[in-house]
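These notes are about the structure you will find just below.
For this depiction, one protein chain was excluded, whereas all remaining protein chains were kept in their positions.
Order as written gives the chain letters A, B and C; numbering starts at 1 within each chain.
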Amino acid sequence: MAVKNFGFSISRPRTIDMDKNNLRKSNEILRELPELQACIGCGSCTASCSAGLLTQFNFRKMHTLVRRGEYEGVYKELSKCMLCGKCRMVCPRNINTRKVVLLIKRTLGDF
Amino acid sequence: MIYLAPFTYPFIIGAAFMFLIVVWKYAMWFIDLPKEDVQKIKKGIFSKATLYSVWEIFRESLLHVRIFKRSLPLGYMHCSLALGWFMLIVVGWIETIVYLGNSFVPLYGHVFFRFFAAPVLTEHFWILDFLMDFFLLIVLSGVFLAWIKRFSSRLVGIRRTTKHVLTDRLAMSFLWFVFPLRLLSETVTASIYGGGGFLTGSLGELFAAFLPSQLLSSLLMPFWWCYSISLGGFFCFMPFSRYMHIFTEIPLILLRNWTLRPTLDEKSYDKFEIQACSRCGICIDECQLQKVLGIENVQSVYFLRDKRYHMLRLATAQNCLMCGRCQQVCPVGINLNTLRLSTRAIMRNIPSEQRYNYFNGIDRSCGEGRVGYFAGCMTHLTPKIKISMEKIFKAAGEDVWYADSEGSVCCGRPLMLSGETDAARKMIKFNEELFRKHKITTLVTSCPICFRVFTEQYNLEGITVLHHTQYIASILRSGRIALSPEECSYVYHDPCELGRGCGVYDEPREVISRAANLMECSQNREHALCCGGSLSNFVIDDFQQQKIASSVVEHLLLSGAERIATACPLCRKTLSRATERRVMDIAEIVSERLT
Amino acid sequence: MRRGAWEDYQKDIADDKYYYARSCIRQNFFPGSEKAFLNIVGRDLGREVFDDPLHTSCTGIGYHSDIVPYETIMTVVARQFSLMHEAGFENFISSCITSFGIYTEILNTWEEFPETEEKTRESLYKATKRELYKPKNLAHTSDVIFHLRDEIKQRMKYPLVNHLTGEKLRVVEHIGCHYAKIFPKRGIGGSEFPYVLAGMIESWGGDVVDYPERRHCCGFGFRNYLVQANRGYSIANSHKKLESMAPYRPDFIVCNCPGCTMFLDKWQYTIAEMEGTTYGEAGQGIPVLTYEEMAGLVLGYDPWELGMQMHAVNVEPLLNKMGVEYDPAAKYLGPNGKYIGKPLQSVVNSSRGNTSLYDIKK
Partner (left out) sequence: MIMQTDVVVVGGGVAGIKAACELCQAGSKCVLVERDSVLGGKLRGWHKLFPSFTSSSDVIEELLNELKQSNVECLLGSEVVYISSTLCRLASGTEIQCRAVILATGYNLFDARIKEEYGYGIYDNVITSVDLERMFHTGTISTLSGAAPEKVAILHCVGSRDEKVCQRHCSKVCCITAVKQAIEIKKMLPNSEVFNFYMDMRMFGPGYEELYLTAQKQYNVHFIRGRISEAAQLPKGRLQIKAEDTLTARPLIMSVDMLVLMVGMKAPKQNALFALATGLELQPSGFISSKDLFLEAVLTSVPGIFVAGTVTAPKTIGESISEATMASRAALKFIEG
């Protein structure tokens, strides 16, 4: 079929569609590390982040997206993390953030 | 003498099998050694190192001096089995020479000498009989202790004994039977033909007195059969069990003295280290994860076991504080931390070209000077340390270039600890270039984690790398700053990375004693405890970290000190969470006492 | 229980004597619809509707595109009102949803801020020497059809029922944002569960589809369409609505607003051409009707007289379903039997294949 070019294309929706998203990997991660659910979204991890100081990297947003089944680009984003461990020191909910980084990267693979 | 008896076949087959396997294994490992290692061997083989190794082999493989130092009963157990068995072989050899002169005796002729010799021997050398029985008794006492250890390890001086896998259990079961069966076989032989020393001879007389001779004659062959089978069985399983360490420790000692070391990349030398582990279990007791948290199955002994049998799980490899306490006490001297790191690298090192491209052009440093100060990520969470260092620099009149005052690229060690070595090397390269660009001659850091990677992995030729305690000690000595001591007592907590990691024990103590009263706790220096906050452990949760920290604080305060001093921002933060007492970095103490 | 939601949102709709304000988009793209409205209300149902040639565009498109200032549009609207007064009418009905929204908004502004009314009065006088008279009743033309739905039902020729199976037709209704989202109380049924079109559909035998994106914008969005670079955003909204309604397998869409009719219809063509996605049974597209066309079909008007050949999505499958009698060959013949030209074959209509019929009378 010939695809016509009208000078614009259909913008992709930014909506997170929880029905279409496959939550298998997300559930796998939560099973291994239930404490990740305890995140209250305070953002101190991102605020203290060494990589976040140098880039747009936002750890809180990344793991939240993963929990919603939005995996695309997360592996690449998480590769910005230097694993220095500051976030773990400041997390008010005692989440083992470094494990979260490694676990998500391991579970998602290069997605 | 005719050395032909079918019961020897199990032994012959077992011994031949073991010999072939062991030779084949060593050959493969040696062939796989990288070129540098082969060069080292060539250089070391005709040097004093080889002579020293012979002494070390005798001391550690036979006498087990290091284990003796740890625990007398445990040392005796290892020594009795190793030395006792060795002496049985040596004296057995002498025995055949004495009795038979220089005529050829096959291997099994030595081993089963009593069986072949008893019916034909007419005269006995009591001293040989005595020695053989004596060493048999020694070995038997060792076996007895090993039994006891299985039931109650505490009696042998360790709290936990190692859990084994199937081949180990099989080999161990055969081994347990070897010497009691030897005793029985020789006793029955002595009861029929006479002879034997104080043990087998006396027991033989006793048997002859109370048991019918017909029964004894019918028991003779079955006992020798069993003895041969247990020996053969043990030899069959030996190369696949932990008993491989019996032989492997010998080449390991040689190779180590020829300066071979494991590296972050896996190599053939690792196999010698892995298989030289006797699974004595000393590392289990030393491990705080076991002692405080009751976590089993992750300690070095299990790590090596799982790695050897290719059943290592990531969760095991990652559940380690890498404090180095086990390495400190390992009687075989295995480089446990390096092995764990290289293993993590095998499991998790994912090279990526694109990774950390954002480093390009980053330079958030400020100030100018020949001395560079790298606070480290963790120090940014303990700003007081940073401010104290700035104050100290100012007092010393030092011109300082602050490498990471507005954020920086991490030193790379935390990532390296996760196994992602290639990515960590990108950070290392970046920081090396940054330091060179600013032409510093001295690099001071407040974080032992950074300090360790700077000294171990960075190529900083021409730059002196100092931990801030070393720097402070040097400016104190040269009188560039002076302190007014306070009437307060501190106990010093040795950070793992600074102490066992880099061998810095004295400078922190020197600085503290100039500023206040220094007190010591019993587990200090090489035996210091880990605070629990280690970046090497990816498994334990914060609650468990805190539990370790509490136990450490408790131990530190047994010294009677009022406050706790340390030299690591991570230790300081972790310990602070566990106590109401003040936990201070040495830099803070110094900056408060500056005159 | 369900009906309870819209009972709160009732409004007065005048019964007779309407001043009719046309819609820019409707009269250009669906001229048959406005004609049909005048015929149905004026001729069939005997109401007086005045179609004033003097009135102008309300300039709503310019207003919503940030080109026409509020003061200006208030004056334009004031002129329409005085024209209505001059013609002797009090009940203002507009064909366009955006106009309706603007009239409502302006009347409310005058009510809340009387000084703006005074200013408009002055401007109107300065510009046209006319006096401002506000309408007694303001309604959208769909309100009028809704009001007269039972009378239409009595004359109904083709109910909204599949004449082959007897099943009710599933109808998606779209009221248009400016109808009830600005002032929900001014729309029948409010903005959450609007009833103006639903009432017609139910009266005439159809079933309303309540799908998740029912309240979503059609995608016109003025600036989002008018600037070409933004059209991807415009079409994405229509795409979202179509994706959301597709699982309900609607037989057709009926729109309140002329703009929505146009976009839900024509974007189906664009989506099909751009990525090959077609909606509706056998990928023939979902026909999009104006409510006048729907009323006209129900009353037995000829579909080509209603202007339904102007749609991007072919309506024949719907006509066949309803059992409407029509001459397929006459599709592209104008009122005087002259060939008006026909569109090129498109993906959305490709499954119909045989179009040679139309060429016979060329």
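FYI, a contact is a pair of C-beta atoms (placed from the backbone, for glycine too) under 8 Å apart; a residue touches a chain by one contact, two chains touch by 3 or more.
Remember, it's a predicted structure, so these values are computed and weren't measured experimentally.
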Displayed partners of the chain not shown (whole complex): A, C
Residue in contact with the excluded chain [from C:Phe183, C:Tyr211 or C:Tyr233]: C:Tyr211
Touching residue (missing chain; options A:Lys25, A:Lys61 or A:Arg106): A:Lys61
Positions on subunit C where the hidden chain makes contact: 1-2, 4-5, 190, 192-193, 210-215, 247-248
Interface with the undisplayed chain - residues on subunit A: 13-19, 30, 34-35, 37-38, 40-41, 60-61, 64-65, 67-68, 70, 93
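Basically, only the chains that are shown with their structure count from here on.
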Mean-CA-position distance for subunit C and subunit A (Å): 45
Distance between the centres, which are taken as Cα means, of subunit B and subunit A, whole angstrom: 39
Residues of subunit A engaged with two or more neighbouring chains: none
Touch list for subunit A against partner subunit B, complex: 35, 48, 50-51, 53-55, 76, 79-80, 82-86, 88-91, 94, 96, 98-99, 102, 106, 110
Parts of subunit B lying in touch with subunit A, wherever the complex brings them together: 314, 318, 348, 350, 352, 354-356, 358-359, 362, 377-378, 380-381, 406-410, 412, 414-415, 417-418, 420, 423, 427, 535, 538-543, 570, 573
Subunit A-touching residues of subunit C, taken from the complex the two chains share: 228-233, 235-236, 239-240, 270-271, 273-276, 347
